[in-house]
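One protein chain omitted, others in place.
The letters A and B name the chains in turn, as written, and every chain counts its residues from 1.
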Amino acid sequence: MNHIFSVETTQHSQMIDMTSQLNQWIQDEGVREGILIVTSLHTTAGITVNENADPDVKTDMLRRFDELYPWEHTEDRHMEGNTAAHMKTSTVGHSQTIIIQNGELVLGTWQGVYFCEFDGPRKRKVQVKVIEG
Amino acid sequence: MNHIFSVETTQHSQMIDMTSQLNQWIQDEGVREGILIVTSLHTTAGITVNENADPDVKTDMLRRFDELYPWEHTEDRHMEGNTAAHMKTSTVGHSQTIIIQNGELVLGTWQGVYFCEFDGPRKRKVQVKVIEG
Partner (left out) sequence: MNHIFSVETTQHSQMIDMTSQLNQWIQDEGVREGILIVTSLHTTAGITVNENADPDVKTDMLRRFDELYPWEHTEDRHMEGNTAAHMKTSTVGHSQTIIIQNGELVLGTWQGVYFCEFDGPRKRKVQVKVIEG
């Protein structure tokens, strides 16, 4: 089964916790065992699993990604000027696969599933699919 | 179902769009719904999903990866001298999972599936597998 979530980002770089709505969808669909594929349909926004407790981790991560991949780069040729966002997307990944057990996502105590906006604010699409088994 | 694609790279660093041949294979196999796992069988070449339109994005990405992971590094101990290629492979990932719906890969307008050569030119192998469901 498939579903598309709409995500409206409000900042240029932003990590949005989707864990609750993903678990809710799994429960609504009655899935008990399987895997969930969570996919960003964009090349300047990805998906990652990381810290769900201290919001400073997100702040630090987005700032460190900016340092690693500076927005302005004299040698970049891509006319849109957002090569840094493409780099970040391939670094965290456009998609993540999460195990489902007993009707919910298998995540560690501190893990959440994040949509990572790297060139916002924009209206984005996240496609999810369950393989049961 | 499984298949191995041969990829012959022509440059030291290169991103090769495999989207068309992956979609063709899915169609040939008659797959309608499921997921596709696309795996590089190498430790100095990976798989990523990124921009399929402006070729400058690939140029920029490969150059920025070179800046991040310089080929020469006085402290590297690996005798083959290609530690940078190993780093890039773990950064983009050796494998990606793509959703299949209505007989084709679910990708955003600007997304393509790329084989990423980081220590070419070489003859490479990409294994793909479908899980239907």
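Side notes on the structure shown:
Just so it is clear, a residue touches a chain if its C-beta (ideal position, glycine included) is under 8 Å from a C-beta of that chain, and two chains touch if they have at least 3 such contacts.
Computed from a predicted model, the values in this text were never measured in an experiment.
Residues 34-35, 48-51, 54, 56-57, 59-61, 63-65, 68, 91-93, 96-99, 101, 106-111, 131, 133 are the ones on chain A that touch the missing chain.
Residues touching the missing chain, restricted to chain B, are 2, 37, 39-43, 68-69, 73, 75-80, 83, 86-87, 89-91, 93-95, 97, 125, 127, 129, 131-133 (touch as defined at the top).
Everything below uses one rule, namely that only the chains that are shown with their structure count from here on.
Mean C-alpha positions place chain A and chain B at a centre distance of 20 Å.
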